[in-house]
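A single protein chain has been omitted; all remaining protein chains appear in their positions.
Naming follows writing order (A, B and C), and every chain is counted from residue 1.
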Amino acid sequence: MLSEFAWKVGGQQGEGIESSGDILAAVLARRGYHVHGYRVFSSRIKGGHTNYRVRVSTRPVRTPNEDVHILVAFDQESIDLNATEVVPGGVVIADSHFKPKLPEGIQATLLDIPLTQIAQENGSQLMRNVVAIGATAYALGLPHELFHDLIHERWGRKGREVVEQNLAALRAGYDFAKEHLGEVHFSVAPGDGVARPIMSGNDATGLGAIAAGCRIMAAYPITPASDVMEYLVKRLPRFGGVVLQCEDEIASVTTLVGAGFAGARAMTCTAGPGFSLMQEAIGLASAAEVPIVVVDVQRAGPSTGMPTKVEQSDLFAMIGGTHGDAPRIVVAPATLEDCFYVTAEAFNLAERFQCPVIVASDLMLGLSRQTVEEPLDLAKVTIDRGELASEEELAAVPAGQFARYKVTASGVSPRSLPGQPNGQYLATGVEHAPTGKVTENPENRVAQMDKRWRKLEGVRGGGLRYLGDPEPDILFVSFGSTFGAIEETLAMIAADGQKAGFACLTRLWPLPKEELAPLLTRAPRVLVVEQNATGQLRRLIQQELGFHDKLHSALRYDGLPFLPRQLYVRAGEVVA
Amino acid sequence: MLSEFAWKVGGQQGEGIESSGDILAAVLARRGYHVHGYRVFSSRIKGGHTNYRVRVSTRPVRTPNEDVHILVAFDQESIDLNATEVVPGGVVIADSHFKPKLPEGIQATLLDIPLTQIAQENGSQLMRNVVAIGATAYALGLPHELFHDLIHERWGRKGREVVEQNLAALRAGYDFAKEHLGEVHFSVAPGDGVARPIMSGNDATGLGAIAAGCRIMAAYPITPASDVMEYLVKRLPRFGGVVLQCEDEIASVTTLVGAGFAGARAMTCTAGPGFSLMQEAIGLASAAEVPIVVVDVQRAGPSTGMPTKVEQSDLFAMIGGTHGDAPRIVVAPATLEDCFYVTAEAFNLAERFQCPVIVASDLMLGLSRQTVEEPLDLAKVTIDRGELASEEELAAVPAGQFARYKVTASGVSPRSLPGQPNGQYLATGVEHAPTGKVTENPENRVAQMDKRWRKLEGVRGGGLRYLGDPEPDILFVSFGSTFGAIEETLAMIAADGQKAGFACLTRLWPLPKEELAPLLTRAPRVLVVEQNATGQLRRLIQQELGFHDKLHSALRYDGLPFLPRQLYVRAGEVVA
Amino acid sequence: MPVKLADFRTTEKSWWCPGCGDFGVLSALQKALVDLQKEPHEVAIVAGIGCSGKIGNYINCYNIHTTHGRTLPVATGLKLANRRLTVIAAGGDGDGYAIGMGHFMHALRRNVDITYLVMDNHVYGLTKGQVSPTSDAGFVTKSTPSGNVEHPVRPLELALASGCGFVAQGFSGWVPQLIELIKAGVQHRGFALINAISPCVTYNLVNTYDFYRERLKKVEDLPGYDPTDRAKALQAVIEHDGLLTGVLYRREGPSYEDQLPGFRAEPIVEQDLHLAPEEFEKLLAEFR
Partner (left out) sequence: MPVKLADFRTTEKSWWCPGCGDFGVLSALQKALVDLQKEPHEVAIVAGIGCSGKIGNYINCYNIHTTHGRTLPVATGLKLANRRLTVIAAGGDGDGYAIGMGHFMHALRRNVDITYLVMDNHVYGLTKGQVSPTSDAGFVTKSTPSGNVEHPVRPLELALASGCGFVAQGFSGWVPQLIELIKAGVQHRGFALINAISPCVTYNLVNTYDFYRERLKKVEDLPGYDPTDRAKALQAVIEHDGLLTGVLYRREGPSYEDQLPGFRAEPIVEQDLHLAPEEFEKLLAEFR
């Protein structure tokens, strides 16, 4: 009885093989399983190997692992590249048309099944995915009826005949497997029956933005960020909002500056190359104190790098990539739910602190399709617009004298919005007096610079999430999508009877020093886990807090996500 | 007998008053004085107060100080703003036409002199600067004949009459001062008679680039960097080179990428806003291993900030501002001579390590006109093109198989240049195999990333200059134009019988850790001096080496340069 | 109370050189806004970086001073956020046609309802006299000591070739005409380009007031000129080497905002940001 299994499908890019993964994931999510779907693909439209791994469990899973119970192969390459992952006793479901062969030494059962042919016989070769799902159902010991609803929903619009054809294809796959596998199948522990939504981190980001009142999105397509734009362009018009595909990322981010100045909640979403292009404008938003939200779905750099591979290497670019001392806030979702809540909260931070807020997402987080583990609760999304000058306050100001950049104790100054009578001022990236008037007066300069940085002192709380043992022998520190792998590593270490803790940073700048420092002090050894080559997070912690001798790095920068086992081994080295 | 004095002229911008400072500086430089000229101005073409301080000494001076011996004022505002700096016994030379008044409590002699009128009487009101120089000469106890040569050279082209008029104006100013000041004048110790060239740091940067074989400059105008372009556009054509004013900074830096790929030595020069725009392309040069040189003449940020004021706040942007882990080298001239040598060497570094090299200059360094204190010696400028594949090596390669990105022990791989037979390859910012072929293979990725970073391990030596006591009670650490002020502070501390040392970093990345760490270990207290608000250099040192408790900051970010006295006081606080 | 000129004035003195063309543009803009009876708080100026970009510093209304070259996307975001505002982008020839060229070309075709006022002096003023994209061939500057060798950008031709619905040129020496052009541009629904020739008296001693007074023609004075005929307008501009003033071309039609699906008459900034729980449920349901 499996309480957890992984299923993988492999084939050529552009042949739509991902859809079988989506069907499997969706159906199991409805039946109370926890699902994590992870796609490996490359920067190419058609051709080249791609695979999609769906991990299914009776407890939450937030990361891919190494074992595969069932591999569906649409070509021999998919077997050759992935068969070593198949667990002993696993099943390889392979299309007969390419005469599949298992490599030596693989202790799996090969189900040589004419997927394409069965699909054609039932109406169209496009349905080979559904045939494979049918066979999968049998191999997992699941009834094929589980899939009927989804088939109805998915193909219902195309008419009854198409639905019937798909049902028949599903059944044919199931029957073929039954006939040829016989007793060789898994049986899977039942799910908890709770139907969970399933979505990608990018979806959750888009949803969070809508919930937070974001009504303007300006962006330029880029992998792996484009989906956010594509999600929003279909939904924002319903709420009176607009998505603008700009001519480039500079236009995108400066569009936000205009929208933020006007008082709208606006966002862009990009990846490394686009983010680098935004640096100058991020400085403008910082200096002119305009709220904007920039999501960076990080991918492997530098430069164009590996656009379809994960990395977390934009940290220094996000914190200090624009010239000058330009305050900003950098937050980092670590889970799917964070993508929703952290993004939504980013709009509050931007308006409360009147500065750019950068959401440091990453490709694993953005593209993996997962079940929502903690319900997304609209009631938890508050809208805090920060300090806005009221009509009355403005009316009391001598004409043309509104002190938009008033030096205050908190550093935050109430702002007027264009259209408000008597609130006129000059917003500018040039150094300015409290009224916005340009000046190079040295005392004013210091006062304004200090005021802008003072704002960040108000950014407190909520930047760190602690998991695991309160008195750990080893403390993991990380941000972003490595969360899932670390969570599982903690469990492995705990199973060994050892004590591990985990400080997950959900804010990178200002670094939650007050929360982090005592943890670092207490822990005898610290392992900073990050998907980059130079230990950017470790170096950031060193810069702000020290602890050089205690800090160890777990780095991965080959484009693949950390596996729990890998971290477990690395932790062992550090503790040894 | 003054061994040092300062002279200042003040007036309205755009009225050419700087030319009197230039004349004074040039003449005294020829006579064996050491000169430092510092101009205060704002981002405006005409109008608004500007002043020009010329510091003259019998020993080298590299920074402005606070005292003024002679103030020349073309308007009352110039007196009001600057009179407090005039030393007791000083002279204020002010044009009668505005009925000058000295503020209360200023113990200086006012020479109320009809500068404009005398100039007009001698031919043209434009010569009022020359009249002022004549009066200055008397007030300093210098013969007016000292200025005759320069007047001949400067106005010779305009004909004998103009020269005569200027000589007469000079003489008239001198005579007027003699008549009215009488015994009230300084006397200045003689110079050493060595005629020194006088130039700005930007001039030295341009000269260094020519000496290093830079033949392509692509840039976009920006204060305070444009002069480098303007210097080179007049000189490069003589050497077959070209200066291209591009449509923006992205075009400028990518033009260099093309030129660098082709094998030319190419550079751009910009300031913060332009630098931020270059971030993406800097990553391309890093990933594709193309040598380029980018000079950032830093000014006060963030955003447009204060374009005519000094700051050193682009450090993090220079080191880590592009997305991804993108190796590069950042060097930092600290003196006028460094502007020449460090810039020239930047081209060697770029070609030896096949990566972007950023020269971190700053406004004080770039715009101050100074005497050259150590002769600029062409023989010291070597040209090292790094590893280039020879025609023979290429001929031995199977066709189309040249391994441009071969994984080597040093990380550096010999490169071919377009036009070389059989050296064809693909240079790309996408992750690539040794041949340049695009690949996402994880092992290759790690090998290439490691190779690129390994190059930086070869960047050794020459990154730190030590001055002062070898066993200091206080160690100053800095980079860039604060050098001069720190040098003088050291002398002040030494005069107190205390021991101070100074580690001047001429390379910021890779940080010369091996040289710096023992100094930090030994020194009981460290004062990191930098012209920015957030202690970027201190944080960089903390990040790389620690020493948090020992490191203190001297920060100045009001747009004005550090004064030696200010640092002396700050050092006192740290030692106390 | 009717809006008066004083309402658009500030206490800040203009920082331009005496005689700078930008004074004329500023006063034309102020007068146009008064004529249109806009209230200062209903107007937002998005200014670039340059001498010209300081225009926003001297006029009492909502102002945003962008980074160099980015006026148009900023103005786009501003207008989309609050379509009730009168949004005017203003900047120099370098700002708009060098570093800002990409945004200019895309703004022309996007057709958001903003007015773009370019103060064209054929030179870089604020950085002290380098060549600009509109500089004439052969023009000698600090960065072209042997004379400019590039073809000048022809903004009017580009606007006409890109389907811009309102293309005009004015001259800061002819303020009354410029006032009318600005008014017409603001009233035009969609993107309106007004290239305002604005001599730099300090760094451009070729393209002076006199130069233009001698050469500029008004389209009204061309016999039978029809500002609704794009091909003819293009031809006239080419024939007269760009030295025409007036409304060269005008075409009515929906603006970008008018064509956006779901875009409301009520400005975004005035809408309720809160999502109705049932709407949220609908969004979530898509993932079930």
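What we mean here is this: a contact is a pair of C-beta atoms (placed from the backbone, for glycine too) under 8 Å apart; a residue touches a chain by one contact, two chains touch by 3 or more.
Note that the structure is a prediction, hence the values are computed from the model and not measured.
Undergrad: According to the contact rule at the top, which chains on display are touched by the left-out chain?
TA: A, B, C
Undergrad: In the full complex, which of B:Val184, B:Val438, B:Ala517 or B:Val575 touches the chain missing from this view?
TA: Here the residue in touch with the unshown chain is B:Val438.
Undergrad: From the list C:Val3, C:Val34, C:Met101 or C:Leu273, pick the residue that touches the absent chain.
TA: C:Met101
Undergrad: Out of B:Gly105, B:Gly419, B:Gly461 or B:Gly497, which touches the unshown chain?
TA: B:Gly419
Undergrad: Just name the one of B:Ala172, B:Ile216, B:Ala332 or B:Ala571 that touches the chain not displayed here.
TA: Selected residue, touching the omitted chain: B:Ile216.
Undergrad: Tell me which of A:Ser226, A:Ser313 or A:Thr506 is the one touching the absent chain.
TA: Result: among the candidates, A:Ser226 touches the missing chain.
Undergrad: If I consider the whole complex, including the chain that's not displayed, which of A:Gly48, A:Gly386, A:Pro442 or A:Gly462 touches that chain?
TA: From the options A:Gly48, A:Gly386, A:Pro442 or A:Gly462, the contact with the absent chain belongs to A:Gly48.
Undergrad: Which parts of chain A face the unshown chain closely enough to count as touching?
TA: Touching the missing chain: residues 14, 43-48, 220-223, 226, 229-230, 233-234, 237, 243, 245, 247-249, 273, 303-304.
Undergrad: Across the whole complex, list the residues on chain C that are touched by the chain not included here.
TA: 98-103, 105-106, 108-111, 133, 146, 149-154, 157-158, 160-163, 231, 234-235, 238, 256, 259-261
Undergrad: Counting contacts across the full complex, list the positions on chain B that touch the omitted chain.
TA: So the residues of chain B touching the unseen chain are 30, 195, 197-199, 203, 207, 210-213, 215-216, 218, 235-242, 244, 246-248, 250-252, 254-266, 280-281, 283-284, 288, 372, 376, 378-379, 383, 399-400, 417-430, 436-438.
Basically, only the chains that are shown with their structure count from here on.
Undergrad: Between chain A and chain C, what is the separation of their C-alpha centroids in Å?
TA: Centre separation, chain A to chain C: 40 Å.
Undergrad: Quick one: report the Å distance separating chain A from chain B, using the average Cα coordinate of each chain.
TA: 44
Undergrad: At least two partner chains per residue is the criterion; list those residues in chain C.
TA: Expected reply: 65, 67.
Undergrad: Among the residues of chain B, which are close enough to touch at least two other chains?
TA: 43, 273, 303-304
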